[in-house]
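Removed from the display is one protein chain of the complex; every other protein chain stays in position.
And now, chain A:
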Amino acid sequence: MREVLEGSQAVARTVARCRPGVVCAYPISPQTHIVEALSVMARTGELRDCEYVNVESEFSAMSVSIGASAAGSRAYTATASQGLLYMAEAVYNAAGMGLPIVMTVANRAVGAPINIWNDHSDAMAMRDSGWLQLYAADNQEAADLHVIAFAAAEELGIPAMVCMDGFVLTHATDVLELATQEQIDGFLPPYSPTQVLDIDRPTTIGTMAGPESFTETKYLQHLRFLDAADVVEAWSDRFTEAFGREAGGLAVRYDPDTLDRDRSAPPAGAEDLVVVAMGSVIGTLQEAIAPMRAEGLPVRLVGISAYRPFPREALKAALGESRHIVVIDRALELGSGGVLTGCVGRALAGTGSRIHSVVAGLGGRPILEGSLRDVIARALAGEQRGLEFLDLKTGGVPVPPVGATEVAR
């Protein structure tokens, strides 16, 4: 059934249909609508056999999720920005203990200056925390990704963040088709954790590991993470088969001409300039690139859906013969460039690719279709700098020129 829904409502309903045992959260914009909706469902009984816990901080929200997951429940929470950083210690801890918690991150800038609007700096600060990070391009995918996230996280014993752009997606209303209860019950296996706090089989969880075993523990975590790409892809494929629409995946391909999402789209060619991006800016890029294609300009689009594990091989396969890349980045590695750019650069090391980093949409600055087209046109003309801040306002206080350094590998 197609219905008009706010992104947060769509996520809340889908999460509820995944039958979490414990939902726990602390208020922070722009995540609040999701947990408000879940708390209502828990109180009305629509969300059955589920405890909704109001806590005093995000740190406790993640800690309650850790306890709940370790005690054998499917656990869910949501946060953003300062909240994600406030729970940082527990975020790492959940991953280290292999607890498959699912958390929505309604991506938002990190202060100072305090700013409640969208960019990706919050999730990027947690990029090495050991969580899967799946990015939604639109609200349909934001809802669908939660089903994939629970499935993949629980198979792997790795927690998963579903990242959706704050306000741009969370507060935007769209025509959506939600996975029904019956569909999710048929798709998502029941939560069957491997090691829990069981009185019949007592176990000690969270021991101290000294220098003689810490490296090996981290190596095992690394190996498990290497498996994660296959598992995320497999669940995404199963989702597409079961639901008849694409969601998730690793590096997302788009039809060269219609710019529609299409996993059978051919890889880019040697003549192509490829724009790589993740999150809701994909929609703007589809609009920006379509007319350029119509003019015959060799521009392709590749999305990153799974930022963690970073889909190195899938990205290379989608980029094909192309050696000219523009990365649209919503998070900044100070003194360096876009954060996603760094990952793309590492994946393409040794290929001789030229990579331009376009830092855009920080703190909710709208990313305009025309500005994107302008950047792409300049890249095609060879006039693109290595690092550029999209629509940077200039003309006031004199500052040194930016982006003098090529990020090219």
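Quick note on the criterion: a contact is a pair of C-beta atoms (placed from the backbone, for glycine too) under 8 Å apart; a residue touches a chain by one contact, two chains touch by 3 or more; residues count from 1.
The rule we apply is simple: contacts and distances are computed from a predicted model.
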Absent chain [UniProt protein name; select from "Xanthine dehydrogenase family protein molybdopterin-binding subunit", "ABC transporter permease", "Thiamine pyrophosphate-dependent enzyme" or "Monovalent cation/H+ antiporter subunit D family protein"]: "Thiamine pyrophosphate-dependent enzyme"
Hidden partner chain, touching residue among A:5, A:22 or A:390: A:22
Given A:89, A:257 or A:313, the one touching the chain that is not displayed: A:89
Option from A:56, A:241 or A:295 whose C-beta touches the chain left out: A:56
Which residue of A:45, A:202 or A:244 touches the chain not shown here: A:202
Residues belonging to chain A that touch the chain removed from view: 21-22, 24, 49-51, 53-57, 59-60, 63-73, 75, 89-90, 93, 97, 196-199, 202-210, 213
